[in-house]
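For this view, one protein chain was removed and the others were kept in their places.
Chain IDs A and B follow the sequence of writing; residue 1 opens each chain.
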Amino acid sequence: MTDWHATDPHADDRLHPTDPHAGDRPHSTDPHTPDPHAPDWHAPDDLAFRYADGSLPEADAWSLEKHLEHCTPCASRVSRAVRETAAGAVLAEVRQSVLRAAPKSARKPAPAPAPAPSPTPARAPAPRLARVLWAAGPALRGAWLSAVLIVAVGAVVLAYGAGYTGARPLLLAVAPVVPVIGVALSYGAYADPLHEITASTPSAGLRLVLVRAAAVLVVSLPLLTLAGVLVPSSGAPGAAAWLLPGLALTLASLALAGYVGCPAATAVTGGGWLCAVLAPALAAPGGRLTARLADQLATVLDGAPAQGAWAAAAVLSAVALAVRRPAYDHLGRP
Amino acid sequence: MGGHRETDTADAEGSDAALLRAVAGGDPSAMAALYDRHAGWLHARLTRRCADAEVVREVLQDTFVTVWRSAAGHHGEEAGGWLWTIAARRLVDARRAHERATRLRAAPMQEQHAPAPTAPSAEDRVLAGLEYGDVGTALDRISPELREVLRATVVDGLTTREAARLLGIPEGTVKSRALRARAELRAALAQLNPSPLGGPA
Partner (left out) sequence: MAGLRVRHRRTVALDSVDLDLGPGVHGLLGPNGAGKTSLIRVLATVAAPTGGRVELLGDDVRDRRHRSAVRRRLGYLPQEFGYYPGFTVREFVAYVAWLKEMPAAQVPAAVERAVERVGLAERVDAKVKTLSGGMVRRVGIAQAIVNEPDVLLLDEPTAGLDPEQRVEFRALLRELGTATTVVVSTHLVEDVAAACTEVTLVEAGRIAYRGTPPALAELGESAGGAGDNPIERGYTAALRTHRAAALEEAALEEVAR
């Protein structure tokens, strides 16, 4: 362990002259001594040469070295002087290696499979895409994205591969729940592994929630609608009929989450939708299940009044969310 | 954070900064110009600190290869000082790697609490002293191993730990030598110049 006694209280990392006057000695009174700290001082050629060939005494070398750190003209002259010594050959070789290591061709010295080691311009396009994905949050990177793909592709495969006629109604019944789940998986301590860090940043709160919800919608709405267009209708409503309900349910989940928390809110909205659609279909007598489901969906989704109601619900939810905004800015419990 | 000295001087400094920006963008001609300006003196400075020419060459190459990557992180400080900081760290690393390769038995970790490299103006004061012929003479009088400790900590701005690695001595020794160097330097100065200038504290 650390031995505290061995430490002299003055034995600091670096040199600390205790002489209180050391700093404010009058400037050089000796006219023969060059003053490398004077603003307009530059290294004379003989000094440069003697430094270059290594014959300059230590103290003078130190002064010159400190001077070169901030005087480019002198640095260039000394460098030139060094090139004229035996070191010139080495310098020329290293120069070539350095130039060969330029970022574009620099893959070999970098062991990592780097997307180009140069930080800025060369990697412009990739980060932009990456940033969009980052903004999207955890849902788009996790199981949710696979779930969306499985639902979309699964519907198409069912319809064409297996010749199943109920693909469209099933898809329409499930689709509005998909973004709701995505939103639930996007934000909060239980869903986001980074949440503890995120919560301490200015992005935390409703804004980030909305950004991530938008990303979820951007992915799920087109994908599921496209899948809906591809499968035969089987008497179910149009493929785009679920868009407004999807939006309304998502917004309602967000608004509700301000009161009861995200998991409960999504359970209520998603579960509510499924009950509203599936329960009557299961309970209704006669006919095939998919036909009954298609009927039930038609009542819920088809026609201007139904769609109008969904639009109104979406607007109402948005208003509720705006009102409830402070809930998202509440600090967590310790 | 440390070492961001403000510079309000010379257009040459501006062009160093411009070169570094271009280097950050991957411009080989900018790198060539930067290299021609600074590689020579860096090589000479490294050579004064490391007798092994092969190590010096590697460190120099490493330094400029690092510049390709880090040029974008350069902000305002003098390019020369910035380059030297990189080179000095690389030299310390090279020494450490060398140490590890040659000496399997690790030195016991001494005095891990190595206090603050808070760069107080004390260093600058000694450096300010360098402009006097007296200090040069006084430096010549103190022993070479004390001098190299002074050089590593004061001139090259290394921490105790880095200086210890560079010189291949324990950190405790770096500290005690720095103390002794200071005392001897002051004694030598007092001897040379018994006026209040070099007087005791």
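Just so it is clear, a residue touches a chain if its C-beta (ideal position, glycine included) is under 8 Å from a C-beta of that chain, and two chains touch if they have at least 3 such contacts.
Just so it is clear, the structure is predicted and the values come from calculations on it, not from any experiment.
Visitor: Looking at A:A52, A:V180 or A:A204, which makes contact with the chain not pictured?
Guide: In the complete complex, the chain left out is touched by residue A:A204.
Visitor: Could you tell me which of B:A32, B:A72 or B:A183 touches the chain that is not displayed?
Guide: Checking each option in B:A32, B:A72 or B:A183, the one touching the absent chain turns out to be B:A72.
Visitor: Need a quick check: the contact residues on chain B for the chain that isn't drawn.
Guide: So the residues of chain B touching the unseen chain are 1-2, 24, 69-70, 72-73, 75, 109, 112-119, 159, 161.
Visitor: For chain A, which residues reach the chain that was dropped from this view?
Guide: Interface with the chain not displayed, on the chain A side: 1-4, 110-115, 117, 119-120, 123, 127, 130-131, 134-135, 138, 141, 192-204, 208, 326, 329-334.
Simple rule for what comes next: only the chains that are shown with their structure count from here on.
Visitor: Residue numbers of chain A touching chain B in their complex, please.
Guide: Where chain A meets chain B, its residues are 2-3, 6-8, 10-23, 25, 27-28, 30, 32-37, 39, 51-52, 54, 57-63, 65-66, 68-73, 75-76, 78-83, 87, 90-91, 93-95, 97-99, 101-104, 106, 109, 117-122.
Visitor: What residues of chain B sit close enough to touch chain A in their complex?
Guide: For this pair, the touching residues of chain B are 5, 7, 9-10, 12-13, 15-16, 24-26, 28, 31-32, 35-41, 43-45, 47-48, 53, 57, 60-61, 64-65, 68-69, 72-73, 78-81, 84, 110-117, 119-133, 135-137, 139-140, 147, 150-151, 153-155, 159-160, 172, 175-176, 178-179, 181-182, 186, 196-197, 199-201.
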